[in-house]
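After the structure tokens below, expect a handful of questions from me.
A single protein chain has been removed from this complex, and every other one stays in its place.
Let's turn to chain A:
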Amino acid sequence: MSSLTRDDVAHLAVLARIDLSEAELDRMVGELDVILGAVAKVQQAPIDGVAPMSHPLPLTNVTRPDVVRPSLTPDEALSGAPEVEEQRFSVPRILTED
């Protein structure tokens, strides 16, 4: 298990939109490494001849008919939003993208 570099953590921070200070970056490299180390134990599992699995049940083609079901009301939908404007979710300015 290769360990995480400081650059990796900085890159993850950018992707996750988390602003980390230099000191926090240093600390996170160590902490994330410990977590990855713990998770890496699964790599010791004997998996020869075992196909990768993304779902615990051997099911396929579970679908529903294309029939409209009741939605939430706008009030219900917006009830958990910290801020609402014009019946829409109000969110902080998005960084640099369009």
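Everything below uses one rule, namely that contacts are C-beta pairs under 8 Å (C-beta built on N, C-alpha and C of every residue); 3 or more make two chains touch, one makes a residue touch a chain; residues count from 1.
Everything below uses one rule, namely that contacts and distances are computed from a predicted model.
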UniProt name of the unshown chain, from "Phosphoribosylformylglycinamidine synthase subunit PurS", "Aspartyl/glutamyl-tRNA(Asn/Gln) amidotransferase subunit B", "Phosphocarrier protein HPr" or "2Fe-2S iron-sulfur cluster binding domain-containing protein"? "Aspartyl/glutamyl-tRNA(Asn/Gln) amidotransferase subunit B"
The missing chain sits against chain A at residues 11, 14-17, 54-55, 57, 59-74, 77-78, 80, 85-94, 96-98
